[in-house]
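Rest of the complex left out; these chains stay put.
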Amino acid sequence: MKVCLVSRLEFKGRDIISIKDFTREEIDYVLKIAGAIEPVAKSGSDMLQRKTLATLFYEPSTRTRLSFEAAMHKLGGSTIGFAEAEIASVKKGENLADTVRVVESYADVIVLRHPLEGAARLAAEFAKVPIINGGSGAEEHPTQALLDLYTILKEKRRIDGLNIALIGDLRYGRTVHSLAYALSLYDVRLHIVSPESLRMRREVLDVIKEKIEVVQQTEIEEILPEMDILYVTRIQKERFPDLAEYAKVKGAYRIDLETLKNVKKDMIILHPLPRVEEIAAEVDETPHARYFQQVWNGIVMRMALLALVLGAIE
Amino acid sequence: MKVCLVSRLEFKGRDIISIKDFTREEIDYVLKIAGAIEPVAKSGSDMLQRKTLATLFYEPSTRTRLSFEAAMHKLGGSTIGFAEAEIASVKKGENLADTVRVVESYADVIVLRHPLEGAARLAAEFAKVPIINGGSGAEEHPTQALLDLYTILKEKRRIDGLNIALIGDLRYGRTVHSLAYALSLYDVRLHIVSPESLRMRREVLDVIKEKIEVVQQTEIEEILPEMDILYVTRIQKERFPDLAEYAKVKGAYRIDLETLKNVKKDMIILHPLPRVEEIAAEVDETPHARYFQQVWNGIVMRMALLALVLGAIE
């Protein structure tokens, strides 16, 4: 559907395509709604009774799909969809524009995951119902960025003024791009830490550098004592052109108990999951670990977004 | 289950296997019920609360599966099922008769999609719950034919007296066989337009020719000005034995703005979807295009059928 904002805080019928479409005021509003809806995530609700969510996943993503489906169930709605392109009519050569114009008859809102950048925006141009981007290409994953912010706010009670490090694969990881954009709307000091070959893309870096202080580096040790948030990402094997290169950088920024010797007492570690070896299992039991709480916050944030775009919350 | 009709209009417990099992009176009744249930498709209902639909899809078909699932949700019911044979116990060598005798314990109604002709009828012989044929072999797709008729009736307020052209692959397309049978119960003039290699099968043609006037041709231009309905079908690559032949006929009956210069003002274009290149995108915005409305009508028709066979409507 065409983005059509009556006021900046009107979310009914709105598509959620890119974090870049949000103002800070809008993000703050969404964070507030998530906070208000969190009790409902525990009790359940009939807020979206008789509404249907379609999850169209052209790429496998158990986590994001189940998170949206659980969110919809907790609001009393139902879900339909597919979990991989192979079982879709894609096989028969149908284009995405036709698919969304078909599915909008079946569902009141569509979550789309697609391997191509721009797919969610294209879908939104054709669909009459709201489209939520569940990840497209290597570029955008706006609901992940929003749940990351919600987690930071819940844990720290503020976002402004924090020292935040983004660590690992900053080139291919899609969550980190959306998060960096979102953080650039706040008054944070951002440390971006990666090997040379996995540096954040210039087009992302240029935009956020205009707004906030960004420090780029390849080593992590020296900045650890000042950090409030470590946001660790997986070195994604499947996005690597060269496996030898993958082997080299894997584990370069592994967080373990040794790493945690010189950190602030209330420093927290986030990770979009799944993790592989970037965070040692021994870290899970420390008070720094918050990556499993992030999962819960993801349900809460997605409940908020579904309720907002379907007009169940004003 | 055994077909067991107390009266011709008794649908409770009935299997929906072939359009050939329907009298005109029965089809008219189903069309009337669909019209009556259409408001419920918008508002939702508890009509089938605590009823479960099983979708057993031994062939991928996102569209038909999601349509039935959405219909069931809109009636307040729930759904279970599988979307491809590979993840079914089929892998372990189970036969279809056993599978339906198992699934009838799980569900109140079963929709079956199967690559083999006759599969749905076989299933119905063994199942105690109603079986709805969601497409079997290259032969039958009765619910598609019913939704096509419902679309024609909604758009034209009648079926009798219309000039209807079926265009494209009339040999391998299963929807077109069921539709031709259904139309032969009405007083229509049918034009069947296809390349030589894709002509309608003799056994289908013989039956409908006994009942209505059928004109067979390979060119489309000359009949365009008289037509009330163009029913366009996809040239299905996957059903083609010879790819060179496919390349030759593909696009032979493509509908574009040029094609539409000499048509009746209120002529409408239908298509079972997915389309590939048979209808140019530029046609979508014309008042002739009705193929996306067909999708919505499909939900309505499937709601009517589910409610009927489960006895929620008398």
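Per-chain numbering from 1; labels A and B assigned in written order.
Keep in mind that, in the parts below, a residue touches a chain if its C-beta (ideal position, glycine included) is under 8 Å from a C-beta of that chain, and two chains touch if they have at least 3 such contacts.
These numbers come from a predicted model, not from an experiment.
With respect to copy number, the whole complex recorded in this structure file holds 3 identical protein chains, 2 of which are shown.
The working rule: only the chains that are shown with their structure count from here on.
Rotation angle, chain A onto chain B, C-alpha superposition: 120 degrees, expressed as a multiple of 5.
With centres taken as mean Cα positions, chain B sits 40 Å from chain A. Only residues 43-44, 60-63, 66-67, 69-70, 73-74, 78-79, 83-84, 234, 236-238, 273-276, 281, 292, 295-296, 298-299 of chain B touch chain A when the two sit together in their complex. Within the complex formed with chain B, the residues of chain A that make contact are 49-50, 52, 54, 78, 80-82, 86-89, 91-94, 97-99, 101-103, 105-107.
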